[in-house]
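We show some of the complex, not the whole, and keep each chain where it was.
Chain nomenclature is as follows: A, B and C, assigned in order of appearance, with residue numbering initiated at 1 for each chain independently.
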Amino acid sequence: MAALVQQYLDLIRSEHAGVAEGALASYIPELTTVDPDGFGVSLSSSDGFVYESGDAALEFTIQSISKPFTYALALDQIGQRAVDAKIGVEPSGEAFNEISVDPATKTPKNPMINAGAIAAVSLVPGATPDEKFALIREFYSAFAGRQLEIDPQVYASEKRTGSRNRAIAYMLASFGVLDGDPDDVLDVYFRQCSFNVTTTDLARMAATLARGGINPMTGRRVTDAAVVRRTLSVMVTCGMYDAAGDWVSAVGMPAKSGVGGGIVAVLPGQVGIGVYSPLLDAKGNSVRGVRLCRSLSEQLGLHFLTVSRDSRATLRAVYQPHDNIRVYETHGDLLFCGAEQVVRTVDRGCDDFRVGILDVSRVDDIDDAARGLLSGMSAALRDRGKAGLIVDPDRVVIPDGSEFENIRYATIEQAVDAAQTFIREQFSDR
Amino acid sequence: MAALVQQYLDLIRSEHAGVAEGALASYIPELTTVDPDGFGVSLSSSDGFVYESGDAALEFTIQSISKPFTYALALDQIGQRAVDAKIGVEPSGEAFNEISVDPATKTPKNPMINAGAIAAVSLVPGATPDEKFALIREFYSAFAGRQLEIDPQVYASEKRTGSRNRAIAYMLASFGVLDGDPDDVLDVYFRQCSFNVTTTDLARMAATLARGGINPMTGRRVTDAAVVRRTLSVMVTCGMYDAAGDWVSAVGMPAKSGVGGGIVAVLPGQVGIGVYSPLLDAKGNSVRGVRLCRSLSEQLGLHFLTVSRDSRATLRAVYQPHDNIRVYETHGDLLFCGAEQVVRTVDRGCDDFRVGILDVSRVDDIDDAARGLLSGMSAALRDRGKAGLIVDPDRVVIPDGSEFENIRYATIEQAVDAAQTFIREQFSDR
Amino acid sequence: MAALVQQYLDLIRSEHAGVAEGALASYIPELTTVDPDGFGVSLSSSDGFVYESGDAALEFTIQSISKPFTYALALDQIGQRAVDAKIGVEPSGEAFNEISVDPATKTPKNPMINAGAIAAVSLVPGATPDEKFALIREFYSAFAGRQLEIDPQVYASEKRTGSRNRAIAYMLASFGVLDGDPDDVLDVYFRQCSFNVTTTDLARMAATLARGGINPMTGRRVTDAAVVRRTLSVMVTCGMYDAAGDWVSAVGMPAKSGVGGGIVAVLPGQVGIGVYSPLLDAKGNSVRGVRLCRSLSEQLGLHFLTVSRDSRATLRAVYQPHDNIRVYETHGDLLFCGAEQVVRTVDRGCDDFRVGILDVSRVDDIDDAARGLLSGMSAALRDRGKAGLIVDPDRVVIPDGSEFENIRYATIEQAVDAAQTFIREQFSDR
């Protein structure tokens, strides 16, 4: 039944597959050799189920998407107070690679710009660059649920050409923000930017943030909820573009992009998303990636101000009024994430019943994505030799004249009667 | 049983009641005559139940808290595209009363600064200032659920002394942002800033935003969900201070303050909050108001990145295994808002049972506020001559050695047995 | 002999006469009706002799060129300390009509931007707008040496359309920079900008500044030298463009332009210049005016850092070794202004001699403009039936093979001998 969600994802991805705008990053030769057509997306539910579409297994370098994770590591290791003393949390209104600090505090404005990211690296404990890097690698790998490796060519190339980051590091040293040798810190930073990841890695890393620090695949707590909240907060105001207002308004998911072509996006409590397409806009964001995020948010209702509305929604009760008949009673606002959860709950339990009845009579509000998922559920059950009925007196799911009219009932009693009839007819001779 | 929540609110308010920092707004004489000790807070649940503490019935002028509502009205009336053409959505990095526009677009940076708010007034339909104002008043009143009135002295005083707003209005006119006579627009703006409100009005207005545009008290849809989402998005990035990052991180509720001493804060899907204390900090925000918001967020978990984690939590099922025994089965993450919901659901239904059993065996995570509410529920039921039992095998609610040890059971079967025994003993002779 | 200088001026003007770039100011209709081909220049020596070329008698509105003069009036009337309290002297780095003040002092950055100019108007003494304006008119007229009149249409039009200046005035009022009613101050400002002037008026006004406050035509001291020095200092750093560095480097004359098409430029101690051409560049400066100023500076050496080099130069001595023979002995660096002075000194005294001998044997350095003037002097004397000889052993004026070879001598003795011979031959029989 996961195919229902899969269809949505494929459809949205295909809408943007034809876009040919943007250009490959060219500041190092290694980035110019990738296939410009690469385009993948992965979506992990908060319980770790991953949907993939397109080139979800293709590896690319993480680049700036590393920033929130190293910031989280610094928070995790030395605490918020110590991190705050060196890195701010306000939007900079400047380019990501600006060689500047906050005029008042003389610290980087936030950890999502290079200055703040380099400062974050310097805060990671470790007597040597190798020790720091080992900690970073372990932390990222715990987020991704697998051991990550760096791309040695990209690392070597970044290290050769990084005048601007060198300028930033020496600036930080001059302000006393950076302890130790700037070149050592940069070496770790260049390595961290060179991790190879797939969109599925990013989706899992995002899902770990969505789950408040617990990797839903491994079940391991990678960091605590306060660290995650702080990290996501900074991603909200400083993560994407200088156009934070537009991103919050149109997408509503804390996110971070990298010049490798990736974007990570988090819907707290709900999903983690990884996107990849290496053609970048003038600001260094993946053109198709940004559009895909906008579509996902819009079409699936993945906006943090929307989704929190359905926090008491979805399954109100699950019960079996009779053998082989299970009722799934929903209520509140039903949006994509809630519906996806219902669909998978039904899927998991469907060995235990012959007729599933979805009761949406107490649902207040529903969006198109949820409607599509729920009405498609019936067909999916039929394919398994079962029946799916819907109690929908107010036609929130099944509109007048729908093809699904025959499975719609006005009351639970009518639906249970129909279910009993179905079971008798289908299974009586067994 | 609402008393349980009430106690929390009173406690948090009392923590800040002794704060004497800050100063009354002095730019017009009318604001200097208010009682500096006034301090109230109201919290409306998303279904319209209002908790009040302190001077919740005291009237004060709404001032800049009007900004998000007139912005919402403009969106509602002429659509986002037309509004976007005149008002941006990005943080300004400047003071709220800066006489400036975005250097690129020549429009106000966002609707939360005076320039954007005055532009928003000019976008409200109406042939005359009176027509515009009538629309604004009706809109605000629908949010508050009662007819709002202006304070004529404050209005007259603002009108006399508003050189700075006059400068802003003429600047907007010179850039073609303002249609019509700047003085006419300002007249409406000064009136809108002079509405008298109470913290309970603000809480209801906030709850209407929290509910996506439906006033939970009146049930009336005031505006649609897209307008609300846009408005809340702008409040996230531009609402409080120039320190958006800090506010999002520490409080995590879209909010807006006014120099009248009020603050409105919205936890989407959950609660609306109104706070009042007229002593202001250097930036014009209520000193006690800001601290109260921080405490509410921290102690009650009212952070939009936290609360969305419990979106599939709270009540999983409610059923009666036997007459007079009702089981409330919860799951997922249980934070303040979810627990408050559970407590009131139990409260509403308690005429129908003699023993209520709260099953928390499937709860993943819980915070202190929720723990307090749930463990207090038992005492509240006892006061009504009933019993409250808790199935808590993992001790998520009732720790080892707790005073509530005697109502804790490891399995639902044990709890039901105990409930039956209780009923027999208490009610057999009747 | 003034014709020598005249030729220079005509030549330089004609170089730019064909330029058709730029556009008429269009923010008020009155400015769009002027003849776009109008192009005039006037140059006043520091002793009040005026050279004119092109449309030097054409009237146009003074506009922003009024700014330094009202600033000077404010300094003159209430003193530098009182003026400094309200208006700064630093470059703004912003557009002339920016609605902003210095972030630290909350006063306009300098008097050459609109905010500072409006503040300067408010500092002019006067109980009523008419009184203030009367003082301004008298002051300007004293600079120009004639009674100036305003253009009533331009004034009326400015007054109708000045939203931006109104914004500035109210902003200043809100910061306490402006005393009295902003609309009253603006009325005077709009009147002052509407004065009709010619390039000759501007040249005389400039010459009065060049002479430290004494109008060289009327001999009247209009204001004192300290006021002039302060005014010229501000013109150096804030007068033209935001590109002060480029203007100082390339032109080196304190200057001010107006959207009416005029430019005033001052070479302290030397000359005052007025230019007019109404086609403006994107910044509101006269296209041909700016180019003419650059050419004048370059070709005539009118740069304040250059011209001060010849401060002890030019005439070292004037004596008559014999009847009817007068020697003009020059020394030091000979640039345009010095040579122009020499030429006119010779011109004035030529009734008293029959042969003039110019001794340049002690000249250190000379530029092309000076060379042209001096070598042309001989022909001019011949036209009057006299002779002009040059003692030029090092060929600083007359190069090898020049047409003037026959009037060149290596020593003063040889020149005096030749002069005596000339006199004997030409005048003996009379």
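In this section, a residue touches a chain if its C-beta (ideal position, glycine included) is under 8 Å from a C-beta of that chain, and two chains touch if they have at least 3 such contacts.
Fair warning: this is a prediction, and the values are worked out from it, not measured in the lab.
For this homomeric complex the structure file specifies 4 copies in total, of which 3 are displayed in place.
Just so it is clear, only the chains that are shown with their structure count from here on.
The most distant chain from chain B, with centres taken as the mean of CA atoms, is C. Chain A and chain B have Cα centroids separated by 28 Å.
Shown for chain C are the residues that touch two or more other chains, of which there are none.
Residues 99-100, 163-164, 166-171, 173-174, 182 of chain B are the ones touching chain C in the complex. Residues of chain A touching chain B in their complex: 88-91, 93, 110, 211-212, 225, 229-230, 232-234, 236-238, 242-246, 248-249, 252, 254, 267-270, 303-319, 333, 337-338, 341, 365.
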